[in-house]
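Everything below concerns the one structure shown next.
Missing here is one protein chain; the remaining ones are kept as they sit in the complex.
So, chain A:
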């Protein structure tokens, strides 16, 4: 937590530098830019702690917290030739190492010989649905944070590999498709006493997109094969008490070692109205267990003000009796307001009412037997780009 004050200082400095446009150097070949969020969250829930995603080891306890949503990202883009460019992005946020240590989020070379084709090689974003690639960039969306019911579990942070994108016009519309292959490492916290390290050695996916007028549609499929190592007090207990290999046992129970994600999404943006809806189905190894997640959001822009409403939900379908208490059933209603102070700085306020029937992996510090409860969150955010 020592690094939180440093990050906050950096964020304030970035803001006080003014809402500057992207800094361009060396005859426009190099572009330096960045994004960030100063987030404050207030929870009224004293029986469990709220997390933004399962990469966060500790959650927001009852009262105020600045840890959940605060982040800073810096990016450099270099145009090497007309066909070749490279992008490097580092980001600091509260993540699986338990602090704000920076991570390399993007580092790729792009070859784009034609508007209809591009190849990227290196570290890429996790592009599993319509907005997963940009879920950390608060200025890009109306909400304080993308819905936790949807983005809270089974999300990789990045992919090391390659993708190809094909784009074709069809009349006035556009069709584009992307294929990706690579690998990734991720750590998920399943509870305070159990964490899962994913060595996702085989990630394969693709999506098909159709853009017509104000509409964007997407259908996608991704398969992630991983070696998963479990650690923490609960894994040790399984080792000792039952004298069995905790990894094998927990892999068998969770099915995390093979994950398939199907995704459907639609977005509409015309005049003042913005609509978004995404549904994902995450199927775990044996195929008998899956997680449905989704949300619907509507926002209406009036000059600098953008009020919005969102409904999201997640539910595990499991033919067994939830052997390790990892099944989730939760839905959230959110209402909020974004105010664009300048063209590079926005203030947001959001109220979330969360109904948790079964917390599964989505909460920390859970009191024994906590379920079927309501939580109210109030969040304030300042999002900026430069």
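Basically, a residue touches a chain if its C-beta (ideal position, glycine included) is under 8 Å from a C-beta of that chain, and two chains touch if they have at least 3 such contacts; residues count from 1.
Everything that follows uses one rule, which is that contacts and distances are computed from a predicted model.
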| item | value |
| --- | --- |
| UniProt protein name of the chain not shown, from "Transport permease protein", "Phenylacetic acid degradation protein", "Anti-sigma factor" or "Phosphate ABC transporter substrate-binding protein" | "Phosphate ABC transporter substrate-binding protein" |
| Residue, one of A:100, A:139 or A:189, that touches the chain absent here | A:139 |
| Contact partner of the left-out chain, one of A:169, A:233 or A:287 | A:169 |
| Interface with the unshown chain - residue positions in chain A | 21, 24, 28, 31, 33, 35, 73, 75, 77, 82, 85, 87, 89, 106, 108, 110, 114-116, 120, 124-125, 127, 131, 133-134, 136-137, 139-141, 167, 169, 172, 174, 211, 270-271, 301, 304, 340, 342-344, 346, 385 |
